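Only one protein chain is missing from this complex, and each of the others stays in its spot.
First chain written, first letter: the chains are A, B and C, and each begins at residue 1.
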Amino acid sequence: MNIIKTNKKLKSIGVLLSMFGIVACGQPESSKMANTKKLEPQQSKKNRHWPNGAQLVISFSMQFETGGQPDGAESPFSGKPLPKETPDMPANSWFRYGAKEGIYRMLKLWEKHGIHVTSHVVGEAAIKYPEVAKAIARGGHEIEAHGISWSDQWNMTYEEEYEFIKKGIDTVEAITGKRGRGYNANWLRRGPNTLKVLQDLNFLYHIDDLSRDEPFVTLVRGEKFVVIPYTLRNNDIVNIEGKNWSPDQFLAQLKAEFDQLYLEGASQRRMMSVSLHDRIGGAPGIVKVVDQFIEYAKSHQDVVFMRKDEIAEMVIDDPNTLIDPSEMEYNK
Amino acid sequence: MNIIKTNKKLKSIGVLLSMFGIVACGQPESSKMANTKKLEPQQSKKNRHWPNGAQLVISFSMQFETGGQPDGAESPFSGKPLPKETPDMPANSWFRYGAKEGIYRMLKLWEKHGIHVTSHVVGEAAIKYPEVAKAIARGGHEIEAHGISWSDQWNMTYEEEYEFIKKGIDTVEAITGKRGRGYNANWLRRGPNTLKVLQDLNFLYHIDDLSRDEPFVTLVRGEKFVVIPYTLRNNDIVNIEGKNWSPDQFLAQLKAEFDQLYLEGASQRRMMSVSLHDRIGGAPGIVKVVDQFIEYAKSHQDVVFMRKDEIAEMVIDDPNTLIDPSEMEYNK
Amino acid sequence: MNIIKTNKKLKSIGVLLSMFGIVACGQPESSKMANTKKLEPQQSKKNRHWPNGAQLVISFSMQFETGGQPDGAESPFSGKPLPKETPDMPANSWFRYGAKEGIYRMLKLWEKHGIHVTSHVVGEAAIKYPEVAKAIARGGHEIEAHGISWSDQWNMTYEEEYEFIKKGIDTVEAITGKRGRGYNANWLRRGPNTLKVLQDLNFLYHIDDLSRDEPFVTLVRGEKFVVIPYTLRNNDIVNIEGKNWSPDQFLAQLKAEFDQLYLEGASQRRMMSVSLHDRIGGAPGIVKVVDQFIEYAKSHQDVVFMRKDEIAEMVIDDPNTLIDPSEMEYNK
Partner (left out) sequence: MNIIKTNKKLKSIGVLLSMFGIVACGQPESSKMANTKKLEPQQSKKNRHWPNGAQLVISFSMQFETGGQPDGAESPFSGKPLPKETPDMPANSWFRYGAKEGIYRMLKLWEKHGIHVTSHVVGEAAIKYPEVAKAIARGGHEIEAHGISWSDQWNMTYEEEYEFIKKGIDTVEAITGKRGRGYNANWLRRGPNTLKVLQDLNFLYHIDDLSRDEPFVTLVRGEKFVVIPYTLRNNDIVNIEGKNWSPDQFLAQLKAEFDQLYLEGASQRRMMSVSLHDRIGGAPGIVKVVDQFIEYAKSHQDVVFMRKDEIAEMVIDDPNTLIDPSEMEYNK
């Protein structure tokens, strides 16, 4: 946890990297995992799978999209769409919940637990609700890019996609002072050019991949680009709205997944991703069970909660990080 | 609780308002929350977020719609519709359950717990089953407007909508002696004119908004109009029939939501809304778990169950009530 | 329970009726509810809502339909239908499960608990699997009519419907020796003529109604006809296959519904209906939880399990039985 708190004090990524370097050399500072049970010296020797000595790294995603939704965007009302010129008043109020209640409730949860998360911010959401975007940044959370608007990008040309992504990070930076270094495409649907665009815009990583339970490196024109796998399994929009789970089912999923990954973390590098959207995961019942999940995770030794940019920085040059060639055909 | 009981004795809204005024001035009478644990004097000082000193206000909605349904209205049979001239006998009997069993079962539940709820009454349902509408009113529950019939209103002109709503309250008043002062549109789908129509008909509040966990004020032509947010999360038609939850899941949702809102209620104004429809929430298994939920809620201090008209009266002129400009463009 | 066992010994309905008459006069024989806790004399005075002194009557439906299904009948495979001339081999084997395992497993469950149920038998299923139909009859269960085939009947003329139902009872009687006296239409979808047809065929009752939690009488051409309400709430095909419940959810539903109805049974006549289909409810996991439910129900006093023909005989002339005019327009 203190890794994250320390981050806030350090401005320079170089310093940050060297700090992780030290950690990777086998001297994890126990104070860096203040939120979970202390790392015993002899145990730290067993847990060498992460540079920082963690047995499991957990990273939360918090989507801030409300206000950026197009007409007819997926909601409890979108199954029976209204004519185009008619405002869908209750649907709009359902989305608005994310800005009025959801994000603030989650920010309090992260603060209570001393956790910093990655917030995927749609440009137009930040324009509509700048006070929300600023509150996220002020909380020490990562402001990550999610496009200027809530739209498909898999069908764009290289140039269109470049503009789409660049306008998003420029816009959000102007509001929050933070420039996104990681990317999340609408419904994960990047196209074959997306990683090249991200590389050209100096991005560090993307999350639109579901193939592993640990971060890895893919080569884009021969250069390293980090992939921090996303999750549909620990994902509120998929499970709560899509699969119709009640909060207790979501908690059961989180605990079962945690138990297995934590066990595996004793012998390999493991990461758990959890995703929460402003208007869904920000509801009282979901925040309640996420709170319970965090308490549960913290009751285990060597569990570390991290922002995705921190994870990417930590693993990009680590020799134990996997290099996965699966998408080489697109990224030459 | 006694707030509600007292209401029954007092005919005048003026008296009622002044009573809330007193409460708002910081002298909550502990006897007013007879159903939950007593308010300790020192704790009452902390809970100043509601004028009546509550830590959480819970309001139940009980829709009485059966008998007003059009052919093909949503039911377990509507997925395979019959030709227009053919009566759908089992579907009709499924709806009839609301009038024959559902409402009466819920009325007994409210009576057992000394709770008064808000009943959204479709005009044609009251015409078809006047004895049911009268039983609701006789129980001390709020008779709230839900249109003359079970139909879309977002596509009406101002004049049509005015007639639609007025005919509803006139009709239900003629049957029950109570005139609705709050409004609930079919599937929450009001149109851009709805609030103006409601204002012109001297309504006090509407519920077709999902954006907050507390009541707020919106300005309609510059005048205050109360919004008591509705819920899709604690809603039987959404979860039991739509999301296919079993009763234990509904209970898990209610408890998780309660836990979080109650916690938050220590430091801000919080309200929990629960919605039950005659033919769905009136089923034995759902009433059983709602009973369990009420017991659970009552085991916490300073939980108050209220009708929505009481809430609206209590907050409309309270200085701590939020004024939300989100829909200003429609309500000028 | 012994009520049912006694039934088997008594051939005459007159004798049966007078027996119930005696029970209704306040002398319930405790031996008649051998499967639940004994009726204490003083308690029997409180429970006068049923002629037999029960606090709750539970009736199971066991559909035997396998082998009668038309091509493309609802199954896990019917979502992607095959061309008409192609046999759907796995779908057929899925249905066959009902005849090979499902019914026999349920028969063992009823025998273990000394319960007699109502089996809704499709004529063509009995033709295809006569040994199954005979085993049901041999177990002392009611053979109830479910049409000659698995087809819509709401769109038939009076004459077609008469033939359809008559052929069903003639066929099943020829195989099992039992003539159906109660009726269940495919998907409950009777038409406006159905009750008249049933009356002309000397039926005693039908189940295709969902409007109440107790049997009642409807008048068909001025004559009494019993309605034993069916259930979609405690129904395997609706919940297990339709709503995708796991067995523990089905058990939760059964227990929640039981708890509420049993409570209500202290002050009014209450009945609980449970429905199980050969190929669904006959699966191991469902039988397991139904077994647990029966154990749970039996641990309560004055719970009686009955066939629907027994219930109909018991209530048709009882003065406390409701007469419901809701469908008078069709049954003149």
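Throughout what follows, a residue touches a chain if its C-beta (ideal position, glycine included) is under 8 Å from a C-beta of that chain, and two chains touch if they have at least 3 such contacts.
Small disclaimer: the values here were computed from a predicted structure and weren't measured.
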Neighbouring shown chains of the undisplayed chain, as defined at the top: A, C
Per the touch definition above, residue among A:Ala135, A:Leu232 or A:Ile316 touching the missing chain: A:Leu232
Candidates A:Asp88, A:Glu124 or A:Asp213 - the one touching the absent chain: A:Asp213
Options C:Pro87, C:Gly222 or C:Pro319, residue touching the unrepresented chain: C:Pro87
Residue of C:Thr194, C:Gln249 or C:Asn331 in touch with the missing chain, whole complex considered: C:Gln249
Contacts of chain C with the absent chain, listed as residue ranges: 76-77, 80, 82, 86-90, 93-94, 96-97, 100-101, 105, 244, 246-249, 283-289, 291
Chain A residues touching the omitted chain (full complex): 154-155, 187-192, 194, 208-213, 229, 232-233, 238-239, 242-245, 249-250, 252-253, 256-257, 259-261, 264, 324, 326-327, 330
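By our rule, only the chains that are shown with their structure count from here on.
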Superposition of chain A upon chain C: rotation angle, C-alpha, nearest 5 degrees: 180
Inter-centroid spacing, chain B versus chain A (mean Cα positions, whole Å): 38
Gap in Å, rounded to a whole number, between the CA centres of chain C and chain A: 53
Of all residues in chain B, the ones touching two or more other chains: 244, 249
